[in-house]
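Every protein chain except one is present and positioned as in the full complex.
As written, the chain order gives the labels A and B, with residue 1 at the start of each chain.
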Amino acid sequence: MSLTPILMPQLGESIAEATVIDILVEAGALVQAGEDIIEVETQKATMNVTAPCAGIIDHYLVQPGDSYAVGETLGLIKPSSEEIPAHEPLSQPPSTQPKPEAPTPEPASPSSLPSEAPLRRSEARVKPTIKGLPVPAHITGAQYMSPRMKARMHELGLREADLAGVAGSGAGGRVTIQDFERFLSDLEETRLTRASSMRVAVADAMQRSWSRPLATVAQPVVLDTLLAHRSGLDPKPGPALYALRALAMALAENSATAGRLIGNQIAHPASIDIGFAVEADDGVLVPVIRGADRKPLQTMVAEYNQLVEAARHRKLPPQATGNSIATITNFGTFGLTWATPIPLPEQTLVLGLGAGRKAPYWDEGKEAFIPVLEAQLTLSFDHRVLDGGAAGRLLSRINALMSDPKHL
Amino acid sequence: MLMARLLDERLAQLYRAGRIFGGVFLGKGQEALSVSMGMVLNRQDVYAPLIRDGAGRLAFGESALDALRTCMGSPMGPMRGRDGNVHRGRPKEGYLPMISHLGASISVVNGALMAKRMKGEKKFVGIASIGDGATSTGAFHEAINQAAIEKLPLVLVVANNQYAYSTPTSSQFACQSLSQKAIGYGVSDHEVDGTSLTDCLKTMQDATDRARQGEGPQLVIANLLRLCGHGEHDDAHYISPELKASSVGADCLKLAENTLQSDYHISKESLEIWKEETVLEINQSIEQVQREGAPDPYHHSWKSLISRELCEHS
Partner (left out) sequence: MSVTYLEAIREAQAYLLEHDSRVYIYGQDVGAFGGAFKATKHLANRFPGRVMDAPISEDAMIGSAVGAAIEGMRPIIEIQFADFSTVGLNQVVNQAATLFWRTETPCPITLRLPSGGTSGGGPFHSQCLESIYAHFPGLVVCTPATVEDAYSMLIESVTLDDPVIFCEHKYLYYHLKAESLPKDALPLGKARIARAGRDCTVVTYSAMLHECLEAAEEMSAEGIELEVVDLRTVKPLDTDTIIASVARTGRLLCAAEGWPWGGVNAEVISRVVAEGFNLLDAPPQRINAKDTPIPYHPKLWSVHRPAAASIMAAVRNVLRS
C-alpha cells in the first residue's frame, strides 16, 4: 500500500508558511485519523497538524525550528486500513492570494480547486491549540461596503464603527444591505435617546484620533513641594494649571515632541498654546491658554478660572478655542488614579493628571519610607511622532518642573 | 453656367484662403450637362444632383446665396452648418441633398417617383445625376434595376468625365461604353457630347419627355472631361494630356460662349457685362454670408429625431 503524505495545511488567511515547533508523535507510532502529530507556529498562533488518516507514521521530512510552506509534505503515513483517504475539498475556500513563488494568482472561484494542486492537500485539518481562536475573515469581501450601503449609511449619519457589532451574511462575511436593514429594524426595538451634538462631536473627534497608533507612558509625581508652593499663593493655581505650565515650559525647550506627522513631514508648532479639558454637560470642552510658555504660573490663574467658568456654561470666546498643540486633562478630580486619554485628533500629546494619594516614598537620605502625596502623570501620544524614549524624557522634564515649582 | 463657373472659381479662392472648412468640389467642365438637367425640370419634378452639379442646382432654382451659405457653414443656409459643401438640398422642394455614398441617391429618386405615382400625380419626372465612378456601386445597380421593374420616369444622367478621383474609366468598367448597360437593365439609352450645351439641352429634353410619357427609365451617358481636381485639394496630375487635348477635353463654357457669339449674335461686351454682374452678385452674397457668422454650438438643437420626447439626452 502506498504512503499518504502529511501536508502543511492552510492555517488561515494570508498565512503562507509555518514553523515546526515540536514533533508530537514519533515515527513508527500508530495514530488515529485527526490525531495531533506536529505542533507548528505561525505569526498569529500555535496550532497542530493532524494525521490525515489512521495508520503508522512512516517518517518525517521536517526539523523543529524550520519553516515550511503551506502544502508542503511534512512526512508520510502508511494508512492502516483499506480505507483510502477520501479527497474532500478544503473546509475553507482556498486562498485567493498568490503564493510568493507563483507569479500568477489562482482563480478566485470558491467552488473550484486549482487543477494541478494535489487533491491530498485538503487532508490535514487544523486544530488550534488555543480553543476559540477565531480564524481571520476572508479579506476580500469582509470589509467591502457596496455603494448602496455607503449611501444609506451616509443618509443615516452612520459610520463604519457603528456597525462593528453587525455580523455579515454576504460574500466573505461582508455586511449586506439586508443585514444592515435588519440591524436597523432591531434598533427600533431598542430604547434610543438622541445623542447631544456635543456627544456626536466628541465621538467624531475620538474616532478620528484613534485612527493613529497611540501609546501611553506614565510616571508618579510627588506633589508635596507643589502643594507647599501653592499654599503660599493668592489666588491659588489648581494642580492642573501647574501641569499646564510645566508642559508648556517643557515643550518650549523642545517643541518637536508636539509636532504633527503629515505624510513624511513633521509640522512644528508655531506657538505654545495649551488646552485643558473641562467637563461640560454631555462632553468635554477644551479651552486654550495661548503662549503658556511666556506666562508665569501666577499670571495665568485669572485667565484659567475665567475659561473654566465660560466652558462650564458653554460660552467660550472663539479666540480661546482650537489650535492648541497639546492638552492637559485632570481626571484625578473624578477619583481616577491613572488613565490613557486619547489626544485630540489634531494633536500629538495629552498629559493626564491622576488623583493624589498618600503613598510610601523611599527617601535615600533617611533610608526609610516616608509618606508623600503622589499622583500618576500619564502622557498619551501619537507613536508615529515620538517613541517611548522621547515621551519619557518629556514626561520626566514635566515631572521635574512640577516637583520644583518655583521656576514655573 | 457662367454663374456656376464663376462661383466655383470664387469657392476655390476661398478654399485656398482657408475660409472654407472641409473640402471644396468644383464642377468645371460639366456645366453644360448639368445646367441642361436643371433647365428641363419643372417645379413638381425631383432632382438629385451630385458633386459637380453647381450649374444644375442653380438652374433648378437654388440661389448662389444658398450655395455659398452651405459651403461657408452659415447657420442661415439650408443645412444650417450640419452638413456642408455639396451635401445640400431642400427635400420638400424636390431638390434632394446627396450623401457621400455614391449611387445612394438614385433609389431615393425612385421612391419619390413611386410616391408621386401613388398620389396620382402626372407627367412628373426625376433626374438623378451621377458620374462614371458611381456606375460601379451596388446602389446604382439596385436602383436602376428597381426603376426599370417599376417603369419609373427616372432619367439617370451619367457624367462620364473619364476619372473617378484618380481612377480612369479603364479601371472602372470593362464594357465598351456605359450606354451598353442600358440593355442589361431593360432601359433606354442616350449618348451625348457633354461639352456641347446645345447637344446636352436637346438630349435632356428628349430623355425627360420620354420619361414623362411613360417610356420608363432613360439612361443618359454624357462624355466630357473633368477640368479640375477631384477636390480642390487634388492637383489632378494624373489626367491624361491626350484626353485634355482631345475634343472630350474642350471647355463647354468657352464653346457655349463661341456658339452664343456666332449663332446667336451675342456681343463680347454683353458677355463681359454678364460676367461683371455675376461677379457682383457673388461678392454681395459672400459679404452677406460672412455677416451671418457661424452656428452657435451652445444654442444648437442637438436632437436627431423630430419626436422630441423620444430624444435621449447626451
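Rule of thumb we're sticking to: contacts are C-beta pairs under 8 Å (C-beta built on N, C-alpha and C of every residue); 3 or more make two chains touch, one makes a residue touch a chain.
Please read these numbers as outputs of a predicted model, since none were measured by experiment.
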item: Touching residue (missing chain; options B:9, B:142, B:215 or B:292); value: B:142
item: Touching residue (missing chain; options B:26, B:40, B:64 or B:106); value: B:106
item: Touch criterion as defined above, residue of B:90, B:151, B:202 or B:244 at the omitted chain; value: B:90
item: Contact residue for the chain not shown (choose from A:42, A:146 or A:396); value: A:146
item: Touch list for chain A against the chain that is not drawn; value: 146-151, 171, 176-177
item: Sites on chain B contacted by the missing partner chain, in the whole complex; value: 46, 78-80, 82-83, 87, 89-92, 96-97, 99-101, 104-116, 118-119, 138-139, 142-143, 145-146, 149, 304-307, 309-312
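The working rule: only the chains that are shown with their structure count from here on.
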item: Whole-Å separation of chain centres (CA-atom averages), chain A against chain B; value: 84
